[in-house]
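Handing you a structure now.
For this view, one protein chain was removed and the others were kept in their places.
All chains are identified by letter, namely A and B, in their written order; residue positions are counted from 1 within each chain.
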Amino acid sequence: MAELEIRGVTVKHGGITAVKDASIYAERGEIIGLIGADGAGKSSLMHAAAGVIRFDGEVSFGGTSFGSPREAERLKPKIGLMPQGIGLVLYKNLTVSEHLSFFSKIRGLKEDAALNDYKHRLLKMAGLERFTERPAGKLSGGMMQKLSLICTLIHRPSLLILDEPTTGVDPLSRLELWKILEEIRESEGTVTLMSTAYMQEAEKMDRVYLFDSGTIIASGTAEELNETVKGYVYEPVACRSDRCIAAGHYTYSLDPLKTPHKEPTLEALFFINALKRGVEIPEIVVSERESEEPIPQVVMEAKGLTKRFGDFVADDHIDMDLKSGEILGLLGANGAGKTTFIKMLLGLYPIDDGELVLLGKPIRSAEDRLGLKARIGYVSQHFSLYKDMTVRENLLYFASMHGIDAKKASSRIDRYAKELGFTSYMDSLPTELPLGINQRFSVAAALLHEPVVLFLDEPTSGVDAIARSQFWQMLKLLKRKWGIAILITTHYMSEAEYCDRVVLLKEGRKVADDSVENLYKKHPAAKSFEEIFLHYYEDGR
Amino acid sequence: MIGTFFALVAKELIGFFRSWGLVAIVLYSFTLDIYITGAGIEMQAKNIAVGYVDETGGGMSGKILSRLHMPEFQKPVMFTSREALSRSIYNREIMVGLIFESDFEKKLKRYGRTSIEMLLDSIAATQSFQALQYLQNILLDYADIGIPVELKIHKLFNPNATTSQFMAMAEMLSVITLLGVILTAVVFVREKENGTWDIMLLMPIDPKLIILAKSFSQVLVIMGGVVIATGIVLFGVFDVPLNGSIAAFFLLSFFYAFTSAGIGLFVAAVSKSMLQVAQLSILIMMPLIFLSGAWTPIHAMHPLLQKLSLISPLRYYIEGSESIFFRGTDFADLWSYFGGVIVLGSVLYFYGFRKIGRLF
Partner (left out) sequence: MSPGVIRAYILKEFRELFRSRLILIVYILPTMIIILFGYGIRMEVTDARTLIIDNDNSTISRDLSARFEHSRYFDTRVTSGMGEQEALKRIKQAKVDILIIIPDSFEKRLLHGEKTEIGVFIDGAFPVRATTMQNYVKGVIYDAARSLTDKKPTNLITVNSRNLFNQSMRDEDAIVPGLIGLILLVAPAILSALLIVKEKEEGTIFNFYSSPIKKSEFIVAKLVPPLILHTVNIFILFLWATWLFEVPFRGSFLLYWAASQIYIAISLGVGLLVSIITRTQIVAIVLTIIITIIPGFLYSGMLMPISSMSGESKIEAHIYPVMYFNHIIYDTFLIGQGLDSPKNRLYLTILFFYAIFLILLGSRLMKKELS
């Protein structure tokens, strides 16, 4: 019998079945991955396995089994759960060291030298030893996740349940999180159950379960799973039918193509599954802009832009420019100053130092921005939609804010809905929709007034592979058909490769600014863009 | 411009009506809450518990006791000894204890005057005082004091002196304040929390227009509540008199709702989270409601509090509403109330515009 066995677990939330009849097993020391679109049931299954939600079926671990949260109590000393959400389980006012001592005390650990050593080891692994006196609320997202993880590890759980611990976390922190996991499973033989949106991570796991609308539809090692779809994956080629889809560097087709096959990644699983199940993946279309306003050559020019919060310098004399018809990727670790930079460009934060020219106009005061607002589009990290209004109402509202008359607005909204593929969701509330759809229509909201420049702050975090691929298709079309400039931040390094140029920020300073090809040329040893990124970050550490 | 304004208002109204919890709280506050307060809080002494010890064996004492009846007094309870009566008062089961001593009637016949011993639980001071007055008035009826002066007393505006009418009105005004502040503050802070405020600031619209429109939407909600409460609870249930112009009342309420929304704007401008909104609203509203004259007329307050009450918009609103409902004051004489409400409101919006506008 395996160390962890989840047998036929079903979880219902107020009448809706979140997971149906799911079974999973894991041996000692294994890291098990759960993948699938947002809302596919991964979190519910993890909650059941952690014994924090009512479920039908049985979970057994190390020979003890339970069928309800109450029965799970006796196993809880052995379980560690880190739920989804950055810094969710942290107390914003408590410092790092107070967290460790709180978590060790509520776990009833003996306060001795061994515990102290272990705490130091954890702090060191997480790279937090210099920040023990900092309140959790003042840590960057990546640090928060690492702190959450070591707090979850403090009692040396033999079953570790991690719900998307790496979503919204920069590549370097992700790597560090992984290092901690590897170390802990080596030394403790911990069983880890982990969901992730990064397929490169899933590929490192011992076994992966693919979720789709509440059921597990495939499982096995990354190789085994890739094997099952190998026959459907091709080099990129234009194709469009119910049985074929082109996405980024790959083309997926159920019918044989003449193009050569390509080695699949786990992302292929999502596409092939969608094709097989006949899920409609609408083709993204973008038609020409209605306005004929010319777009300036250089859309944005920043010189020495600086932002300070007290002693802390969030952005330190950053130079950057953005041209029309360009997609510029702004990369950097959590807390490197990306969001602050965008907010300065938008005027949401005052600029402390430096010069900014937007759309040919030098910005010195709020008045300078007034005329420009109608030409800028912005999507924030959290999409920022009104949760109590339907998609259509949201869009109409934003249109009227831009002074677009009702008739024109309706026709434009209908057109976007058709082109971007969310027509069938027009009368749903944002909270009822998958993240991918929310993301697409918040971009639509930012495009209603046909801006000449678009600022996108982490628009793809937590969004599933198919939706992300469609999203990028849309950006490329916008660039080509509208010729507008796009500034985007992301933690997916694979997405950086779709950008024309990337700017890398590190601790508030610009450390690289070049096209992706040139960067590859500068770093011939790098196999992926992630390695280039890490190269810049590991320098001088 | 106008189109944008109404789009903003419509959006907030949609949001309000979709959150059934909020709708329920608003409806409850404008109906049941006002009803419970009006019906429940009685400051006029009524239904007083009376006990007596009668050592005389009836006659005059019986006549007097029979005059103690509803609504002022409960049926007097007989006690056999003074100790028993006193114990009952100490246990606060009886508020007024009357002792007719054995020579009570004898004295009256012989000297033309006599007295009743009375034990009075005077903890609830006002009620006790009133109980004493009631009793003295009854006894005065028996006396022939031979005064040729006749008093003709007119209690104006609320001749039956029903507390419920007054309390219901005062509670409605408190509810308007409470909801005006909280609803508006929540509207703004929710945008801050969800990050939609950033998006709003990036729209090519004057932020003043956004602020005014959002406040206006909540003013509409409040005014809906005012119409319901006035129609159903005040006039329907409690039969509150209307001696002045209802139009003047609604107009004053409209301005006042705007001003209390202004307080909400202020609260939103200085708080970062819902929790802070809740704390700050309590801290601001408590003094506001108690400095308003709802419980005690302004001129009867501590002089310092009187001065402070000048900056409470509720003060002007309550005095104004009292004047309209009960006193029937002419529209022209209401200008000071309108003035107070409008001036304070303008100050609040001036601050709100600056504070929220600074983000630009």
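In this section, a residue touches a chain if its C-beta (ideal position, glycine included) is under 8 Å from a C-beta of that chain, and two chains touch if they have at least 3 such contacts.
Since the model is a prediction, treat every value here as computed from it, not as a measurement.
**Q** Consider the whole complex, including the chain that is not shown, and state which of B:Glu55, B:Asp103, B:Asp239 or B:Asp333 touches that chain.
**A** B:Asp333
**Q** Touching the absent chain in the whole complex: find that residue among A:Pro69, A:Gly354 or A:Pro434.
**A** Considering the complete complex, A:Pro69 is the one touching the chain left out.
**Q** If the hidden chain were put back, which of B:Ile232, B:Ala278 or B:Val347 would touch it?
**A** Of the candidates B:Ile232, B:Ala278 or B:Val347, B:Ala278 is in touch with the missing chain.
**Q** Using the touch definition from the top, which of B:Leu119, B:Val233 or B:Leu314 touches the missing chain?
**A** The one listed residue touching the chain not shown is B:Leu119.
**Q** Please output the residues of subunit B touching the missing chain, sorted low to high.
**A** 21, 25, 28, 33, 36-37, 40-49, 64, 74, 89-95, 108, 112-130, 132-133, 135-136, 139, 142-159, 161-163, 165-166, 182, 186, 274-275, 277-279, 282-283, 286-287, 290-291, 295-297, 299-302, 305, 319, 322-323, 325-330, 333
**Q** Residues on subunit A that touch the omitted chain in the whole complex?
**A** Contact residues on subunit A toward the absent chain are 47, 50-54, 69-70, 73, 76-77, 79-81, 83, 85, 88-91, 93-94, 98, 101-103, 105-108, 135.
Just so we're on the same page, only the chains that are shown with their structure count from here on.
**Q** Just how far, in Å, is the C-alpha centre of subunit B from the one of subunit A?
**A** 54
**Q** Taking the touch rule as given, give the residues of subunit A at its contact with subunit B in the complex, in rising order.
**A** Interface residues on subunit A, with respect to subunit B: 343, 346-348, 366, 369-371, 373-374, 376, 378, 380-382, 384-389, 393, 396-398, 400-403, 405.
**Q** Considering only the defined contacts, which subunit B positions touch subunit A in the complex?
**A** 3-4, 7-8, 11, 14-15, 18-19, 194-196, 198-205, 359-360
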